[in-house]
Every structure is written in structure tokens, then in C-alpha cells.
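I'd like to ask you about the structure that follows.
Heads up, one of the protein chains got dropped from this complex, but the rest are sitting where they should.
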Amino acid sequence: MTELRELARKLLSDGQVKVVIGYEEGPRGVRPLFATDGAAADRLIFDERCVQNLATYLDRRRVHVARLGKPAIVAKPCDVKAVAGLLRETQLKREDVVIIGVRCGGVLADPKSLQRLGPDTMADRCRTCETREPGLVDYLVGPMPEAVRGQSGRDAKIAELDAMTPEERWSFWQKELSRCTRCQACRQVCPLCYCDRCMADKTEPQWIESSPHPRGILAWHLIRAIHLAGRCVDCGECERACPVSIPLGLITRKVAQVVAQRFQHHPTDDPSVPSPIGTWRSDDPQEFIL
Amino acid sequence: MARIGVFVCHCGENIGRTVDCHAVAEALAQVPGVVHAVDYKYMCSDPGQQLIKAAVAEKGLTGVVVAACSPHMHEKTFRRAVQSVGLNPFLCEMANIREHCSWIHEDRAKATEKAIDLARMMVEKVKRNVALSTVRIPVTRRALVIGGGIAGIQAALDIADGGAEVVLVEKEPSIGGHMSQLSETFPTLDCSQCILTPRMVEVYQHPRIKLLTYSEVEAVEGYIGNFRVTIRKKARGIDESKCNGCGACIKACPNKRIPSEFDCGLGKRTAIYVPFPQAVPNIPVIDRQRCTLHIARSKGKKDACMKCSEACQRGAIDFNQQDTLVTEEVGAIIVATGYQLYSIGRDQPKEYLKGYGEYGYGTIPDVIDGLQFERLASASGPTAGKILRPSDNKEPKTVVFLQCIGSRDPAKGIEYCSKICCMYVAKHAMLYRHKVHDGRVVVFYMDIRAAGKGYDEFTRRAIEEEGAEYIRGRVTRLYRDGDVIKVQGFDTLSGSPITIDADMVVLATAVRPQPGIDALAQKLSVSYDRHGFIVEAHPKLRPVETNTAGVYVAGACQAPRDIPDSVAMASAAASKVLGLFSHEMLEREPTVARVDESVCAGCFHCERVCPYGAIRHKEIKDKTGKVIRVVAEVNPGVCQGCGTCQATCPSKSIELQGFTDAQIFAQINAFVG
Partner (left out) sequence: MEKGNFEPRITAFVCNWCTYTGADLAGTSRLQMAPNIRIVRLPCTGRIDPVFVIKAFERGADGVIVSGCHPADCHYTAGNYHARRRFAILRELLIFMGVDPRRMTFSWVSASEGAKWRDVVNETVERVRACGPFEGWRSLGGGLT
């Protein structure tokens, strides 16, 4: 913590950055902090409750953050991959952000609980994560944590769904999606859902109905999954933000599995690695094509 | 308000027999927005077109749907018709109720129902059609021809004689290509060099042709009418402005044992050399891999030999010369890079190619290929035109020719026929017999493919008049036995095996495209098949164009080809280029993509997927000149209208005119919904 706070204080006092975006202890748990002076920098923390993906504050929608000036961002390995995505997609210039990477051994599934980090209390996505140290960084802080591995309930659930009949899967998803209110929190929190005019808000033509009826709900979730294919970094924020607990992580994980298996692409924090959608190989698998 | 006119064609009986056209017209008349719906026997006929024109005028139509044959047949016809009465042609579309309906179904009720659906879908689309005007872009009236063989030379001369400037790029030190290596050409047996060299000189002297030899295309940017090409002029080591071609440097070079590429390894050359006496330009080049001085320099040692420079009276030798990069602006490009011969060796340039282990993988002495035989037969070749076998310089008395080596053999990786071999083997047989009167010629063939003008007579002459023995069958094995090569073959017409003791064997090896063609094709964004042959736009109707606008193809780089066809193709490509240059401004189809800058998020997925590089970055600035956003912008001259950008764009900020989301949405909904 000290290391992080000192670094942040230095970056601010040197004038290298105008704001350090990180985490602090809030009255109801860990919350984002926009530290613009040394006193605020002293409140920076990092521990296994820091689930938020702060990269979302770097995207074009956050004009109020951009107004603060050049940022430094405290980022876990998955968050750094999101920053890399923004760089890859011309949303950010490398020289316009200072990346303070933190080594991470996983975060809690329930950051508000007072549990210790373990294979069963860890967020599902962390249980299969291979990246404990981000590569694309200006600074790297934090001790190298022990590898804590767990069984992924998510992967087990996906395997269970894959084994069902189409009708059973349809029923499962219609039931889960029935709770969706089209609040679009999943979109608002995602760092890569930065389009000024989302396709779901386009009315001429209205491909995706906007009301919380099953038709539009299904179309919304399908299109979002397609648009994020090969781009999603599995930060888990969409599922965390969903007020009605739709298991969005199952969808993002399934698409990521398809992309990895077919195109050998995994989310990476190397912005020079192109997205798998938008690239192709002449020998891409096509067993499903007549 | 939409006022759509629907015209349902009977096409005689073609549609009318299966589809109830009148019912279709009646059904379409009920569709909201349709103000005119009729059926007629032949819409494409003059009276048929008059019906449309009259309706446009009288009913103030805002769009027209002709339910008839495929748009590939008559879309242009009907668009011209509506344009003539003042309706934008892109407000007219066709519903295909013939090829896609009446001709493929028998049930009248179902076919009629489908025809109604197809027409209705098109009406819903056309309601969202927008008037589009042709895109006009400027044209640079200069052409680039890549490859200085006979095809490249012909194309360059035709374009230059047509009044436009040409840049001709050739990677070898001289133009002429493989034709300059030939001794005589079929079917006339005239001397190859004699008919070629005047053309080569004409190229060299032509005021409108800029000749860049020993040069290669490095990069290509731009689009039709507006290409910018970077060419690497490799360092010859000679100051071309000073050299007068006297050849003193070549005489002085002590390094005389280098296998000559021009002689296919059968002759020798010096390190500073001109590939052949009639080379154009007649300026030598220093082979830096073999030159003593350059080898020493590459090891950090001092300059060991400077004999050529000392012999040169004009100080034209420049050991320090570097490659230079030249940029040329051109409006059209012709690819004419020609061919190379397949080798039977163990090491192959592509993993799907196999060599001929049964023929010794090219290690048996006196087993040569067709170009090597040409060099032996050439008066200016390594044996001064005498047929002498490479191993001991003796005159072979029995020469066996094998056709179809590699060609027509999927096991070796080449499924196609190389077209020219039957003819040149007959030619070689005759040349040999002319020079060795008591020689025996045997030809192993599968078929004789002699389809050109005078070709069959030519092969007949070899067999009937010149005494060549043609055996129908393949050779299973070649091996050396003392002084002879055992040729083990099979005569299928007599049904028995046959072994011949040959003094020399000549293999008619397959014709393949030049090495490096894949990389060049990628630079030009043209398609090529797995062998590397450039793919034409349409195999029958557009043989000299590629699918990349502004890039044309001529000669053997597209498929195995003989000299007359290569010349014809080159002239055809030249005519396409001159046709392109005849326009003040180039007209492009307006069905191109367009970006809505107000919603573009500047992610540039579109730029990444565009096959033509038609997307550029556009800075949006505020009043003080500060860049506030960067958005995508489409170059309408380059965009070919595939729409991949739109399907990839997450916010759908880019729309392909003529196939917009609104139009497709309406079509989908019109059927099911």
C-alpha cells in the first residue's frame, strides 16, 4: 500500500499526471478514488476486495474524468487488458495514460463479505486466470501473490448447458433473461462498450427493441456478446453490475472459449496483437460450412 | 411518401407458365406505398420499357420494382430506362421471380406465393432506397507494367503507342524474359531473338517508356487511377550515365567460372556481366555474391580486386553504389511476371509440391529440362548451337523427351496442364533432328495438345516428316548405367514395357508462376490461386482484369501460355488501360460506404477489415483548431462496396449505400413478420 501511495503522491506532485484513478475504502466497501492531490493519494488501497475495473473511466464516455487531466490508473492484470483494448481501438494514446499495474492473485466473489481469499471465496473468473502480473505497465507494484487455484463453477455450468438439448438451453436462458430490465448497466460499466451511439439505441432501423420485453432482451444480449467477441477481457463487471443477477459471465466465457479454441486468441495486454475479429487466416476452421 | 411502381414480367412463358403474374400484380397493388402495379409479357422489350417510363412520368413514381429475371440480366436495362425519364437509377431494383422462382418450382400456387413475397420484399427495400450519384475520381494517365518479358514488352509498347506513359519494371538486369532464352519458336521455327530484340530495342528507345531494369516493386499504395508505387532499383554497381556498353570490364574480370543463369547453369559467366549479348539495356551488373571485392568487403577485409574498374575507360564502375527507391505515380498496373519451370528436385518451394525421386531428383547428369535444351540449341548458347550433352560435351545420338513432368499429376502437386510442352517438345525433336541427322528422338507422351493455329500440323510434321518416335506412355524410372541413361517406360498402345538407352533425356517440366508472386500479389491486393497464378476477374468474360480495380494481368503469370496468346493478352490488357485513360474523370459505382461522423466512435474496426484500405482517419477540429475527435472516413474512389465494414462496426455508424441497414431490415421483415 505504501509503495502505491508514495508512487501516486510522486506522480501528482511531479505533475506527470493530474489524477490517480484507484481504489479507496468507502463507507459501504471499496470504491473508486480519483485522487488529485497528495492527501487523497494517501487513501489509495489495494486488496482482494478491489473488484472494479477502473479502465472504464478511461473511455470516451467519461468526459467528467477526462476533464481532470492526464490520468494514472491502478490496474489489475485483467484491467490492463482492457486498457490495451482501448489503445488497440484508438480510444487512447499510450502517452496519455500512466499505467500502475498491480500484481493480483485474485479478488473476492463477494467484496462486501469479510472472507479471506481462498479457492471457494475467490471470484469464479479468477479461479482460471493465468495472469498474475500485467505486462503493459509504466509501474508495477505489489507483492507477487501465491497462485490460488480453484474449480471454475462457471466452466462446469457451461459444460452442463452444452450437454442439454436445445430446448432445455432455450428454457434456461429465457428464464434467466426474463429478469432483465434493459437497465443497460452491463453496457455502462464495460470499458469497451464506449460507442457514443450504441446500436441498441439506433431507431432507424430498430434492430434491437429497447423495451424490457423478451424479444428485445434476447437480441440485446446476443448482440452485446457478438460485439465483445475477442475483445472482452473477462473483468466480470457486467455480471457484478447487473441488478438482477443474470449470469452474464456464462455468455462471455462461452464466447471466449469459442474464440480461443477456433482462433487461438486469448485476451492480452499487448496492444499490438490484433483482435481476432477483424483478422483472419486462410485456414480458419470451417467444419460447420457446407 | 413512397409511390412505388411494380411491373411483373411474364417473360413469355418463362415466368407466366408457373407464376400467376396477374395475381402477383394484384397482390402488390395492395401493398401500402404501391401506387401502380401491372403485369406484361416482356418488360425488357421496347414497349415494356415504355410502360415503365410512362408510369414514372404519369404517376410520379418515387421507386420502381421490376419482378422478372435476375438483376444480373437486366438491372442495367431498367435502370437506364428510368434514368431516361428523370428517375435516379438507384431507385429501380429487380425482384428475381424467374431464375429464383418460376424456373425452379413446379407448384403454381407456391411459386406464385413466393413471387409475391419476393416482389414485396423488394418493394419494402426500394421504399428506403436513396438517390445515388456516380462517384468521379481523377486518373493519372501513366501505367506501370511489372515484368519485361514478351507480354510486358507488348503491353508497354501498346500503351506507349496509344499515347500514355509507361513505367516498365523488370527484376533481371535485362528485359526479354524467357523468350530471349529460346532458340526457335513454334509453329514457325523462326529465331526467337530475331523477333524479340527489335521489340526490346523499341522499348528502350520509346520516348514514353521509362525502363527500370534490375528493379522490383517494393510497395503499392492507392487505388485505381491513383496508385503510388515504390520501386527498388537494385544497385548494379555501374553508373548508367557513364557506361557505354564496351564490355572491357567483363573481359577484365578474373572470375569467369560462375554458372550463368541465362544459360540455365550450362554456361559460365563473370562476376560483372551482361546476361546475354543482346541484353537491353546493354549495361553490366556486378553480382555482389560472387564478386571478389564485395565478398572481401562483407568480411570486413580490404578491396582485393578492382580489375573491372581499372579496365573501364569511363570510370563507370561504382563499388559503393546503393539500392535506390523510386516513387512512381500511375493510374493502372499490369502484372506480366511470366513463369518459371518446375524442378524435379527433392527440395521444393511449396510444401504441396513433390519432386521426382524416380528420376533421381535432378541428380542424374544429362537429364535436363526444356529451357536447358533451348540453350544448347541456341546459336549464342554455351555450345554455340551444337547439341552436346552437359556431362562430357559429346553429341548425344539418342535423345528421349518426357512430356508432362509434374503437369497433370496431382501426386506431384500440379493438377493442371502446362499447355506449351507438347508443342515445344515437337519443336525440340525437330531442332535436334536438324542438327544431328543420324540422331534418334523418342518422345514419351500422354496426349498431344496442339490446338493453336498451325499447331497440329507442326506436331504431325515432327512425327511424320522428321522421324520422331512418339510413344504413348509414361516413364517410371530413369537411372544412370555407365555412359547411358536407362529410360524405363511403358508403351500403352502396344501394351508392353520398353527400355531405352538414352544419351540425354529432356524433361518437359511444368510451368509455374515466378517465385515471389504471392508477395507481389498481396502488395497489389490481387487474388492468386494456391499455385500463385494471378486470378482473373472472370474466367471467360474478363480474362485480363483482376478483381482489383486498376490492376490487369497478361501472360503466363495468370496461367501457362504460349507466345501468341501472351502477346494477345498483353494487347488486350493495354486496351483496357487505354480505355481507362480515355476518361477525363473515372466514374465509380456509388454503392460505396459512408460514415456518419456524428456517431462514429473512432474504433477503426472498419479500417482493419477493409480489403482495399478505403478507410482513413479524419480529424474533427473545434473552432480553435484543436482536434476533438478522430473518426473514420471512406474514400469513395477506393471503396468497392463489399460492406464488411458495416457488419463489423459496433455502432453501425457506417452504411453501405444501396444496401443500408434500413433497406435490409425492411426486406427481412417483409417476408417473415
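General remarks:
Letters A and B mark the chains as written, and numbering starts fresh at 1 in each.
Please note the rule applied: a residue touches a chain if its C-beta (ideal position, glycine included) is under 8 Å from a C-beta of that chain, and two chains touch if they have at least 3 such contacts.
Please read all numbers here as calculations on a predicted model, not as lab measurements.
Within the complete assembly, A:L218 is the residue of A:L218, A:A241 or A:V273 that touches the hidden chain.
The residue from B:D20, B:D117, B:E328 or B:E374 that touches the chain not shown here is B:D117. Only one residue from B:C249, B:V400, B:I615 or B:L656 touches the chain missing from this view: B:L656.
Seen across the whole complex, the unshown chain contacts chain A at 161-162, 166-174, 199, 207-211, 213-216, 218-219, 221-223, 225-226, 229, 251, 254-255, 258-259, 262-263, 276-278, 280, 282, 284-286, 288-290. What chain B contributes to its contact with the hidden chain is residues 70-72, 96, 98-101, 103-107, 110-111, 113-114, 117-118, 121, 525, 527, 529-530, 535, 547-548, 591, 609, 611-612, 640-644, 646-648, 656, 659, 661, 664-665, 667-669, 671-673.
Keep in mind that, in the parts below, only the chains that are shown with their structure count from here on.
Chain centres here are Cα means. That of chain A falls 48 Å from that of chain B.
Across the complex, chain A meets chain B through its residues 60, 89-91, 194-199, 202, 204-205, 207, 227, 274-275, 277-279.
Interface of chain B with chain A (complex): residues 598-605, 608-609, 617, 630, 648, 650-653, 661-662, 665-666.
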